[in-house]
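Only one protein chain is missing; all other protein chains are in place.
Chain lettering (A, B and C) follows the sequence in which the chains are written, and residue indices restart at 1 in each chain.
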């Protein structure tokens, strides 16, 4: 195959003094930070859909970015995308990728034919992954684009659609296993509703849980050892998506006894659409032992839709990496750039520049997060703040031994609380700035 | 006692033809709608805090509504409020009220003194409730106003505050039992965080669960037979409130094994602040067997704070009453007007006019909801829409008997789905309009 | 031509008692309401783009609604759409339509070829409009879909694009004149920015004003007698659209001396995306003598993008029609349904049912608005509220004769204001309900 990105050079670390736009300033892949290389810490992945497929179409305009790769027909296109993907990942030092079934091979007239196409392309992918030493962070099935899924997949009010979704997910799990994937993601797609006037929410949720059971059990049967993830999102495309946010998903999983079977794939832009910070969603996942993987992007908090921008806000990446480090780092998960170049950034160079922007911003976040941990003041502040629970009545509360009568007697003996201390929010924000910008 | 609301007459049903602003047009308390009086269906309650206490203060201005009732000192004020409340409830045909401890008696220097004040005023309340035939829909404790709760109550990083909160809730439950309350509400108040930089969310949630266990068990020990409710709210006063929405609360309760102990008190304005419709939150509660009670108000969807307006949108009240009727009606719960007159509506007549507006709007909602049920087309549409799950492969899915292989074979045999049908959202919205406005 | 909508009957008024979904309940076209037929009051228009072209594609899925009309090639499709449009408008009693150049004929390789296509199709349109007695409410040019407009049209940082936009608008105005259009709309499309990091806002606004001058003057030269409208929208597709809302547009027009040349086309969904009510935007237009035309749809206030739903909220249509009646009714403008069936409402019958829903809801709004005006209490309340400006110091203020010293002396003599009265918001909301639902 020819070169697909002739204007994109091999990108490497040149430090902060370089003037080269096609270089990393903060991401030094083999530099060791507390016992692991940055590469191991960050586990960057390319999203096949945005990077290889999306052409800049939006609701008000057609594509601006040519992603036809000189192909003559859909299957030729599918094959060329494999080679192009490897080239781009090599040049950008990306070790992982993620994909939907529909990203790698075009759907055919029937499910049976589609599956054959998936078999063919996944053979090629497997071969090329080996040749280029690339790994699959996770796979998934696209159960939302096709008209058949217009009312949902597992939650469709139509049993044929449910069956179709089950079959597609079965195949996508098989492909994931075949390609040695570390994870498999369930993103809700159209699992939600447009109006309660036509919706039986209870039945739909029951079906969704059943679909999750069926498919994840099947994966284990065929040898899948990785993690299953659910990816919360509150709205878009449907008015209400059932996997609204981390807390909602965890509650749903517990209701159906599925909480041991899943971790979460947290996306920054989905967090903010739900009214939460990215850090909040990561924290919820972490303290529920459900921290899994991350869709690394950013939204625009003044816009109400999923903009999927490449992440360039160092506050967000720092707080994200703090949570990741607190969680002990990634196991099967990683940082998948579920991000697309802006519609007006329509060249191959923009692709490279966008990945560089995102990778450097996360590398910077990792560096700062580690400095915050070494510094120790932030963590110490939190420990001190809760220290009243380490002795006396506080310890009895923490150990769940205090009785209600005992607490009342204690409170009455106090008369009033005199031990409240400031939360020092502004100091802590400034402390973070002084570490971030303190050189 | 003198009359407190001399300009407010006894308000009664006069039908839609009346010109009298001080009359009900839709609320006919003793009219029977499918086996119950409207009074029994709707169970309207007055919120002591907004109605008896709140004076129109907002973040940019002081009070506009004089609620001193001619009192000479705080305890005199507390007593006068009891009489005023009874007078207003009588005039407006309100059978129920709800209160926080702090609404009925002012806090004293010490907890012990405060409790004595509560004893005194609750004696008077009990006496007057009997005299006026009024009932307590639910009681609660104010664990957010006082500076001691500035970092939360059960989730405070200070054990003394936890103890204080436990003692206050204990007392509030005792008062609720004493006054024959049907319910007890836990609203998060400041149970949340301002910044994760200073917050141990895991520990805070543990403490919150423990506080709920301790206090609700105590209530049962002293004979409380009513329902415990948690009232979701996503933000305000804290940046993130732990009881974000119905789904989050249900998930939290399940995590700590508390899901059998609580129902939900759904507030319209809190629903929309969380990005949901009022109906959505009611539906989530209902299908999780957690439908309990309702804080009847409305927010302004173009504003980002809790406006607590009196409900006057008939679409919302209709959809609410549909959910209530589907749930089989209220048991211990009811419709509490957690609503305040606008700051510029600062007269006793505005109080009456606001309750009339809200009560009539819910009465109208009940009438329309019942018409929708009688009409039957909406419910039939939903049943038909899911009918594919009543036979064949659909039935096997619904009964959780289908295997993944069976589903795949079925899907492959289909080739493609050909049975999708329109969701008919616009038709259904029009159908609702035609019933609402069809006279 | 064959019939394109065989399942859609001729829809007519049957009153509120009918069970026929394919009938109007409130829209009785020839019924006279204060001196004009409903048809004349409402001037309903079909949006060619949504109705004839849009196939349900969204950001997460391809089309669900087949709108190929059995065509063999793009120009055949364009011709068939003309016949189909006439059939649908006849069946639904729609007298008007609106279009973009690109809606009626596909773009060719060059501008010159495209213009020839437009000539051909507009000949057919003119012929069929005459045959079916249909009128053009307004025309416009699509300067946002094609990749050439990815950075804007008149505000593009590329002079070639500016020239292209000017040429397209010139042609679209010519087409509008040819088809006897009553108006011509400028909707910003991509006139805005994605990031200020790459934007010279001052220069872009200068260019935009120049483009408006050039094109509108040209229209007058070739005999256009109708109204020019700007249609405000705050965001989407760009992060910031220059025509943010009515006030912003009016300010921009005044800055460039263009305020006498334009009226506004107010869209409900754009109003709410800007943080305003629909009524607010109409009011701003009206009191600035800029009330022109209306894009009749509705958004979902819990979603952050332009959902363009068919309008079914009777509060909104009532308040809208109140403003329209206060403005003296439409002159050149009308009610254009810039609305699309939901992606899951994918049949021709849904098209009809959606128009019926929207037309009936506006007809209901007109009926209620007229009842409110006849009732008179609302208007009287407002007059009374400002009556202090009709005499004494108030009159001197209203006539701008009071001096600052005089006002100070007056205020000091008052000592304090004792004449404030309640704004009675809740009463007024209830009054509106009692008229809406009072049968």
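Here, contacts are C-beta pairs under 8 Å (C-beta built on N, C-alpha and C of every residue); 3 or more make two chains touch, one makes a residue touch a chain.
Predicted model only: the values in this text are computed from it and were never measured.
In the complete assembly, the contact with the undisplayed chain comes from B:64, out of B:51, B:64 or B:216. Those residues of chain C that touch the chain absent from the view are 109-112, 115, 147-148, 150-151, 157-164, 166-168, 170-171, 194-203, 205-207, 210, 214-215, 217-218, 234-235, 240, 244-245, 247-248, 250-252, 254-255, 274-277, 279-280, 283-284, 287-288, 319, 378, 381-382, 385-386, 388-389, 392-394, 397-398, 400, 402-404, 407-408, 410-412, 414-421, 423-425, 428-429, 432.
Those residues of chain A that touch the chain absent from the view are 16-17, 21, 25-26, 272, 275-277, 301-302, 309-310, 312-315, 341-342, 344-347, 349-350, 353-354, 356-358, 360-361, 364, 422-427, 429-434, 436-439. What chain B contributes to its contact with the hidden chain is residues 56, 58-64, 144-147, 149-151, 189-190, 194, 235-237, 239, 273, 300, 302-306, 342-344, 346.
One rule holds for everything that comes next: only the chains that are shown with their structure count from here on.
Between chain A and chain C, two chains of identical sequence, the interface residue sets overlap for the most part, with shared numbers making up over half of the total. Averaged Cα coordinates give chain A a centre that lies 36 Å from the centre of chain B. Residue positions 275-277, 423-425, 429, 432 of chain B each touch two or more of the other chains.
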